[in-house]
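Yeah, one chain of the complex is gone here, protein chain that is, but the others are all in their spots.
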Amino acid sequence: MKTLIKVDLDATPESHDCLHNRWHPDIPMVAMVKPGDEFRVECIDWTGGQIKNDDNAKDIDEVDLTKVHYLSGPIGVEGAEPGDLLVVDILDVGVLEESNWGFTGLFAKTNGGGFLTDHYPDARKACWDFHGIYTSSRHIPNVEFAGVMHPGLIGCLPSRELLDDWNKREKELFDTEPDRVPPLCNLPSSPTAHMGRMKGDERDKAAAEGARTVPPREHGGNCDIKNLTKGSKVYFPVYVKDGGLSMGDIHFSQGDGEITFCGAIEMAGYLDIRVSLIKKGVEKYAIRNPLFLPSPLTPEYKRHIIFEGISVDETGKQHYLDPFVSYKMACLNAIEYMKKFGYTGEQAYAILGTAPVEGHISGIVDVPNACATLWLPSEIFDFDILPGADGPSKLVKPGYDLAKVL
Amino acid sequence: MKTLIKVDLDATPESHDCLHNRWHPDIPMVAMVKPGDEFRVECIDWTGGQIKNDDNAKDIDEVDLTKVHYLSGPIGVEGAEPGDLLVVDILDVGVLEESNWGFTGLFAKTNGGGFLTDHYPDARKACWDFHGIYTSSRHIPNVEFAGVMHPGLIGCLPSRELLDDWNKREKELFDTEPDRVPPLCNLPSSPTAHMGRMKGDERDKAAAEGARTVPPREHGGNCDIKNLTKGSKVYFPVYVKDGGLSMGDIHFSQGDGEITFCGAIEMAGYLDIRVSLIKKGVEKYAIRNPLFLPSPLTPEYKRHIIFEGISVDETGKQHYLDPFVSYKMACLNAIEYMKKFGYTGEQAYAILGTAPVEGHISGIVDVPNACATLWLPSEIFDFDILPGADGPSKLVKPGYDLAKVL
Amino acid sequence: MKTLIKVDLDATPESHDCLHNRWHPDIPMVAMVKPGDEFRVECIDWTGGQIKNDDNAKDIDEVDLTKVHYLSGPIGVEGAEPGDLLVVDILDVGVLEESNWGFTGLFAKTNGGGFLTDHYPDARKACWDFHGIYTSSRHIPNVEFAGVMHPGLIGCLPSRELLDDWNKREKELFDTEPDRVPPLCNLPSSPTAHMGRMKGDERDKAAAEGARTVPPREHGGNCDIKNLTKGSKVYFPVYVKDGGLSMGDIHFSQGDGEITFCGAIEMAGYLDIRVSLIKKGVEKYAIRNPLFLPSPLTPEYKRHIIFEGISVDETGKQHYLDPFVSYKMACLNAIEYMKKFGYTGEQAYAILGTAPVEGHISGIVDVPNACATLWLPSEIFDFDILPGADGPSKLVKPGYDLAKVL
Partner (left out) sequence: MKTLIKVDLDATPESHDCLHNRWHPDIPMVAMVKPGDEFRVECIDWTGGQIKNDDNAKDIDEVDLTKVHYLSGPIGVEGAEPGDLLVVDILDVGVLEESNWGFTGLFAKTNGGGFLTDHYPDARKACWDFHGIYTSSRHIPNVEFAGVMHPGLIGCLPSRELLDDWNKREKELFDTEPDRVPPLCNLPSSPTAHMGRMKGDERDKAAAEGARTVPPREHGGNCDIKNLTKGSKVYFPVYVKDGGLSMGDIHFSQGDGEITFCGAIEMAGYLDIRVSLIKKGVEKYAIRNPLFLPSPLTPEYKRHIIFEGISVDETGKQHYLDPFVSYKMACLNAIEYMKKFGYTGEQAYAILGTAPVEGHISGIVDVPNACATLWLPSEIFDFDILPGADGPSKLVKPGYDLAKVL
């Protein structure tokens, strides 16, 4: 497999002109390929090396979130035109030999937060060792599982019109509550924008309007879909000539929702890619967002313990058909359950963010309560976590916890 | 398997004193069983026979939704006390011999509505024939699939305190927009309340405060979780002496979300049940809502086509981390895709409501867009529905559609 | 589902003219159906009621094996002609309400035997209770599993030429060792032949040459393939006008190989069937034996413990690429392993015969040893049967065993 984009983990992200961290139609292609080509793309971790493999969460606490999501690309595909579908076979996802580990962060509520940040407001960190297809953490005992390696972020460059639309609608949302911490969304931010090979005025202009990489959007982007794993096939809308495919934010594993925000097991790594085109595919198939086919090669966890949540929040307040609340409550239910087996809340929270947990929208029409279910694979634990007549024995090895800020 | 509760499909629901359609702690047990017992419970369809197997959607249009969710029960379990967990093995779910069919309704926006009621506001109906484990509809061509039979609604009677809490919080929500059509939630409604064996003043008092069966709540209830299928094991909190387990609203099949509201394939049927107890299980396992273990016997659809949705709605408005919008957009994306193969919008909508479609909360932290994915099993179609270079051929047999109001 | 063939469990098999227990081209059809028809076929158990639900294996010891495999049929399909393929959808398989139990027999070496009859030569019996999709036995503790209900025996009537070929080749084999006990194969045996509606001389002539139902043959027949379960689709060659489809020997569950011979969980029951035709399908697809597509609804046991066997037998003798020996050795290895957890050999043997165990031909070319693997699903046990550093605890409840001859 020829390597199309190579990274140097010892160099800064900014020193790589094959990386960028904003979306903009004018970022120049860093390489051209043909339909049918297969190639390897190396990626740095999403923080660009800000997080270390140690037992101090200070780096998590102080992470600069305007500098994240360094993407490898954009890659041009000969013949790609707006309105086409770019078909991407994710042939393989792997670890870089020099970096056989990953991390999960609970971000501080004041710097990033996460799905349960009101319950777990402090910065914490878990580091993970990789053992082939498996992973385990010195910060979370009695758990080992096979990961679902995937790019958290992948998609094509937006067109000018699409970019304008993004900026407009997000600004409108932002302006409804401009002083909120954390903000409702992240607007363009020029100083830390890395615009690939753009230079000078052109760079500055684009940086001032380049869309942040945080949210998923019509082009895909930061979908954090754990099922875009090795063997899947994705159909991306093309908006600019040559497509401009970029990718990064590789996860060794992640639960549905990536609830700890930096909740996947984040890593540097590589993606092996094959590309082809469906000409005028957007119109042929009425495509608004990417669609994809899952892989035949996904960890088969078949025994789950399933937690329900409804849209009544932890204060007892009734919400109207709100699966955000329902899924949060299902997560909190699962955490309380796991604590009965000896895990700390933070450990349980990190397990839900990293293990191949499934989150289903089970009922969405029975007013006023949406019902969400969280599927926790029971086989990832090296002890029996199912309910029994005698109650749980506290089987988790004591003395371990996520790293704190020292 | 001995039949504990028997129904007569030719008699009215109200003539059965083994049925009830409200939740209240004082509804008398209709039968007592012991831990370890196995028994059959027959159930009428959720509308109590209001919908007919014909080609006219008038019955859907005029359905009386205050009379729905006739539940079989409550069943008392000897020794069950508040704070216990009632363990329910759903050993089997089946069709009543005299009623080998089911229905799906798109409710009118003015009478019930549904997840996509703004797009599909008129009453429509699909009838389904059952062929052993498979089903097909004369209203929807080229689709046949194995169902995931399950009770849409099952749970124990609430305590007085829990009932009061439900009524209070739902009234508060209702009062925020009391004139809304459809209402934000359904408050108690005495005239059509069927309170089982309660009579006279006692019945009237309970009927006036009995909680409607529409939403899922802490006790389970109308969760519409398609995975509570034959072979699953559910752990229900007990709130009153003897537990008081009731069940009904059997579905031959349903997609995650039951998006058409009456979107599952609704049927009369039976449940084979085994019960046992975990004494003081609520405290032992920190239980707020039921939890369950899925069945080893679930239809294995492994090839899916997966649609993404983000929380930007169909008008282009940006919402904040709203998976309700995201899932709606994923559904709309899937419908537009299926229309390219010749289905009407209503047919596609009904397929998403009935086939074992999965709805995942894929990303829930990447502000401002939640990402939901809808997994459509491609094997349920008798033609190739995957994208290809040449675009879709319109392969669906023309001339079929859901029944309209005549 | 209309019932095409009905049985009376209180009457003798011989009193049913809709049953037969030999294969012959001239057995008259008992019913005619059209392509596209769906119908129910009831079946008695394979021994025709010789085995009782009690704790005495005397009935197993004395079973009359010339009277077995009473088949329901033959059923004619309009338009079926020799050379066609008869497509059979097995829509459902179920238990008769009046007979909610099954049995497994270890046949005596002197009367039937079994795969391991040299090790387990005495008659023994296990009775099984059915709990919806699950089964358990009072003779085998700590095991409960979901069955893979299927007909052990199904196929079309042979042509005259095919019947003659069967009789010729089997006679030649028989004659190589005519005094063997048990015999190498079972030749026609007129006295106990039940030829359906045939009478008088015609019956006697056909009975004298009617092929026994024991072996699988080109038409399918007694294949004992556990995967012909509800939801599967089978393509049978047609040899006579109208096809003549017969079926029976229903199993609630069975392991690959049906190693205890009467090793499946044998039961009376029903099959829901849909038929269609592929005209001239034998030539179109070069068919010698039936082929089939498995069901999407099969118990998903994903955690197995896998035992290997090679073709060196228990005396140390080297055989040449003999998977019969290899699979026998894998079975013996599994039995010895299970005995370490407290099971008797007979219990372990019966588990391998009944649970959805898989038997793979793993290596068949590495002279002189074939390698077979036996996949035992570990989830059917209610304790941990995987190997661990401390060795097995004897967790099986003592005091239970298969019924003996009293």
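Going by the order they are written in, the chains are A, B and C; count residues from 1 in each one.
Throughout what follows, contacts are C-beta pairs under 8 Å (C-beta built on N, C-alpha and C of every residue); 3 or more make two chains touch, one makes a residue touch a chain.
Everything quoted here is computed from the prediction, not taken from an experiment.
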item	value
Hidden partner chain, touching residue among C:Pro28, C:Gly83 or C:Pro216	C:Pro216
Candidate in contact with the missing chain, chosen from A:Asp17, A:Glu38 or A:Glu81	A:Glu38
Interface residues of subunit B (partner: the chain not displayed)	300, 302-303, 379, 384
Footprint left on subunit C by the chain that the document does not show	85, 114-115, 165, 169-170, 172-173, 182-186, 214-218, 220, 222-227, 235, 256-261, 263, 278-281, 284-294, 296, 302-310, 312, 316-324, 327, 329-330, 333, 336-337, 339-340, 358-373, 375, 386-389, 391-392
Missing-partner contacts on subunit A, residue numbers	1, 38, 89-92, 97, 100, 131-134, 146, 230-231, 272, 274, 295-301, 379
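We adopt the following convention: only the chains that are shown with their structure count from here on.
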item	value
Approximate Å spacing (C-alpha centroids) for the pair subunit A, subunit B	32
Between subunit A and subunit C, centroid-to-centroid distance (C-alpha), Å	50
Centre distance in Å when subunit B and subunit C are each reduced to the mean of their C-alpha atoms	39
Sequence positions of subunit C contacting 2 or more other chains	300, 379
